[in-house]
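Here the complex is missing a single protein chain, while all its other protein chains stay put.
A, B and C are the chain letters, set down in written order, and residue numbers restart from 1 in every chain.
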Amino acid sequence: MSLQDQYNPGPQIAQCGGINLGTTDIEKSLWFFRDVLGMEEVERDGDVAYLRAYQELGHHSLVLTSQEENVVNSYSFRVKRAQDVELFAEELARQEIETVEVPAATEKGRGTAVRFLLPGGMHPFELYYDIDKPLAPEAIRSKLPSNSSRRRGLGVRRLDHFNIQTEPGTINEAESWVRETLGFKRREYAMLPENPTTVMASWMSVTPQVHDLAIVANRDELNGRLHHLAYNLENYADSLTAADVLQDLDVKIGVGPGKHGIGQAMYLYVFDPGSGHRVELYAGGYLVLDPDWEALKWEPVDFPEGMTWYGDPIDLKPGSNGRVTTGGAGLHRPTRVGA
Amino acid sequence: MSLQDQYNPGPQIAQCGGINLGTTDIEKSLWFFRDVLGMEEVERDGDVAYLRAYQELGHHSLVLTSQEENVVNSYSFRVKRAQDVELFAEELARQEIETVEVPAATEKGRGTAVRFLLPGGMHPFELYYDIDKPLAPEAIRSKLPSNSSRRRGLGVRRLDHFNIQTEPGTINEAESWVRETLGFKRREYAMLPENPTTVMASWMSVTPQVHDLAIVANRDELNGRLHHLAYNLENYADSLTAADVLQDLDVKIGVGPGKHGIGQAMYLYVFDPGSGHRVELYAGGYLVLDPDWEALKWEPVDFPEGMTWYGDPIDLKPGSNGRVTTGGAGLHRPTRVGA
Amino acid sequence: MSLQDQYNPGPQIAQCGGINLGTTDIEKSLWFFRDVLGMEEVERDGDVAYLRAYQELGHHSLVLTSQEENVVNSYSFRVKRAQDVELFAEELARQEIETVEVPAATEKGRGTAVRFLLPGGMHPFELYYDIDKPLAPEAIRSKLPSNSSRRRGLGVRRLDHFNIQTEPGTINEAESWVRETLGFKRREYAMLPENPTTVMASWMSVTPQVHDLAIVANRDELNGRLHHLAYNLENYADSLTAADVLQDLDVKIGVGPGKHGIGQAMYLYVFDPGSGHRVELYAGGYLVLDPDWEALKWEPVDFPEGMTWYGDPIDLKPGSNGRVTTGGAGLHRPTRVGA
Partner (left out) sequence: MSLQDQYNPGPQIAQCGGINLGTTDIEKSLWFFRDVLGMEEVERDGDVAYLRAYQELGHHSLVLTSQEENVVNSYSFRVKRAQDVELFAEELARQEIETVEVPAATEKGRGTAVRFLLPGGMHPFELYYDIDKPLAPEAIRSKLPSNSSRRRGLGVRRLDHFNIQTEPGTINEAESWVRETLGFKRREYAMLPENPTTVMASWMSVTPQVHDLAIVANRDELNGRLHHLAYNLENYADSLTAADVLQDLDVKIGVGPGKHGIGQAMYLYVFDPGSGHRVELYAGGYLVLDPDWEALKWEPVDFPEGMTWYGDPIDLKPGSNGRVTTGGAGLHRPTRVGA
């Protein structure tokens, strides 16, 4: 019995595990994620496709669901231990947060999950532990055991983070809840210039990444919005190649490449041409290994350098494409088109 | 009180925090680490110099001590909470492992540490928590709050990992102890071809990095050896630039650049011309975010691809420079030359 | 005697050889070009400094002259054969273009040059052949015979091109003259949207580079202007590192990094803090090897993609820093401050 086994760290989130995107044009979304970005289509179940990136061993990190609305059906987080799903469910009950049990195989390859709406955010969150780890077909299987398949396309290698938005009136509640109940730590943040007690943006993580989840105040007072999901690239050079290829394919680039001061990673925001959801191709960044890390606060005067240290500047002004967000499903999973 | 605060995860290691290298030519070592690699000389105390990389906020990750032998004076690990130093000390006592208390400021800027020899390895390990976080002088201070100083030289940004060697007869003991007492997890490993119950090499971590510490069986039956310490670079491109510049400076390159299959990072091994200790410039790699990661076992037939996926092949044959290692101090810190 | 020796190709320009920049703050300019960009200060002669990049074997490609105005004192082109200086001088006389003979060693290390004002442009051009090839001091000399010194700083390796502006009313004259007398070939170009018979911009070369010289119509009706000089970097990755370091040093970045569609190179425009002249750090691009290359014409609708294929978009609107240009000396070299 190891020293650590004598202790109980309690329920914890391990990682940002997956996202289920509704898309009104699943074939175009598949072209984008599979053929262009290079993900593996692990399984197809009628109007639902399951994909993973080449460095993911689990069954999927992305579900594309053909449906009438381009909304996010779920944001899924994987917990650290099998028992944590139930432990979190109990805590949600204690807090009188309504939950729904998502039975195993509702998403193929995945175990039971507990589903609820983020307090203050209304985003449909799901917590799960079990997930299959299927071998990729031999035709694309990697020789490296840490990769499921060979690098293909633009080489996205794993889901990196979610960036979600809430209305300013509830962002403090949402951000605190994520930290206090889910155990995320605030790494960098800024407060609203016009209201310095309200969070404008907070980058939080359960891992040494600067963020597994960012929460940002929606300037148009909308709640429950997705700004983007991010897939990780190996090097900044991959960001440049991606921009080059996507530009020639007429895939709409929102902004980038550029380097964030916040997090020190290279960004490239593009829109899935099938669903309109924004996807960030994300490379690099620093790791927070200090156990006593103090969240870095960005003052308004420095914030532009925090957004864009160098490169194509992020524009968040009204009317800019930086303001575009997509919505989410409610507490219950949407009925599928073909079901 | 957050949910996690209701639990006690016990004493844990947070990160590979620092290394104290004895050097017989401190001026040449400073030229290498400070002027060529681009580290900051934070403080100089007679025959001891304290350095950090540009992305480290703590006082130092490297101590260069001018002394008569090019040995490692200590391998230091930072614990997660202030009380963990004492908790680990109690566990060491319980295991009847001899310890030495290293008073605060023995290394400038650092709090009290507990020192002991790795069971089975004989390497001098130190565990500490407190460390100062001084601002860099304005002349080199970064505008980014997550960087202490501006990127300079070859751009090493933080200490990454240690790679140590023990004799084959005790490696299983050392490797198990690191996992069971210090809480490291085995991520990838291989067993000795001639003795499949003995670990040949094990890559272990307390963070999502594939390794914060690797332990390898010394083929010359030596114990307590350093194979290399590693500093992290931002991108593979930095590895190539480093190789270019170091080659022109006639700094001895051991091997590289090349990409490990194990860990999927770019390596470049060079020797500090002042001390002869080997330093790896290390870029990239994958993160282990899966909570149920199963250690990847490398069979002998695949091991060469694990060592070198592509690039300059690592040569570990007798007589090759890959066999060169440096020794370590004993339980007590060495008396300094000038003391 | 080789087959080609039986023919006479006539006088030809070999390369864009050097530029002499007036600067009102030579120490700051030296800090920028030498200490930050990494150029070698080959020789200092009172208020004049001679610099070259690490891949240049000639005595200098950049002259910094301390003087009261931040103007370009000369744009120098090297001819292919010793006799071409005289042959071009004869042609200039035939065309009744006024010339000045610049005696050898007026710029240290350089032979006799013929100086004149570009017809239609008024830029002071000099043509020369002889230039010394001094070895760099041992402390910085490269082991590679094709490099004069070791790569240092941000790693600029050679002068790449000039980008000059004329008033729209004379640009056709200037652009034609450069092609018909100096033998440059038009590689890519655009015409003024409001006046489709007038050149807006023309990228021309005597080498397979897409341009050694670009001529652009000045939208503020100014003549004889420098938009930028460009130094070459080895890889796109170097552009990113340069942007990172320059941003942290508070050196003013005009625009970039981004990739031109025209020429397919990565751009990063920065301003010499000593003189205000704009310097492009330029990486990559395609080579024109086809002997029957037809100049590529950019229509107004496509021109934005030609300017910026991806990355930080070039802004040329009135009031933007993209409109900033610097002037030039007249037919006679300016008297030096200290002379």
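Here is the rule we go by: a residue touches a chain if its C-beta (ideal position, glycine included) is under 8 Å from a C-beta of that chain, and two chains touch if they have at least 3 such contacts.
Keep in mind it's a predicted model, so treat the numbers as computed, not measured.
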item: Chains shown that the absent chain touches, full complex; value: A, B, C
item: Option from B:237, B:265 or B:296 whose C-beta touches the chain left out; value: B:237
item: Residue in contact with the excluded chain [from B:123, B:211, B:259 or B:333]; value: B:259
item: Among A:142, A:176 or A:321, the residue in touch with the chain that has been omitted; value: A:142
item: Selected from C:78, C:150, C:211 or C:333 as touching the chain missing from the view; value: C:78
item: Missing-partner contacts on chain C, residue numbers; value: 2-4, 6-12, 14-15, 55, 57-58, 78-81, 91, 129, 143-147, 157-158, 179-183, 188, 207-210, 234-237, 261, 263-264, 284, 286-287, 289-291, 296, 305, 309
item: Footprint left on chain B by the chain that the document does not show; value: 236-237, 240, 243-244, 247, 253, 256-259, 266, 305, 309-313
item: Absent-chain interface as seen on chain A, which is shown; value: 142-144, 147, 150-151, 155, 235, 237-238, 240-241, 244-245, 247-250
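Simple rule for what comes next: only the chains that are shown with their structure count from here on.
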item: Arrangement of touching chains [line / ring / star / complete / other]; value: complete
item: Magnitude of the superposing rotation for chain A and chain C (Cα, nearest 5°); value: 180
item: Copies chain A and chain B touch via same or different residues, half shared test; value: same
item: Rounded Å distance, chain A centre to chain C centre (Cα mean); value: 46
item: Distance from the mean Cα position of chain B to that of chain A, given in whole angstrom; value: 32
item: Of all residues in chain A, the ones touching two or more other chains; value: 236-237, 305, 309
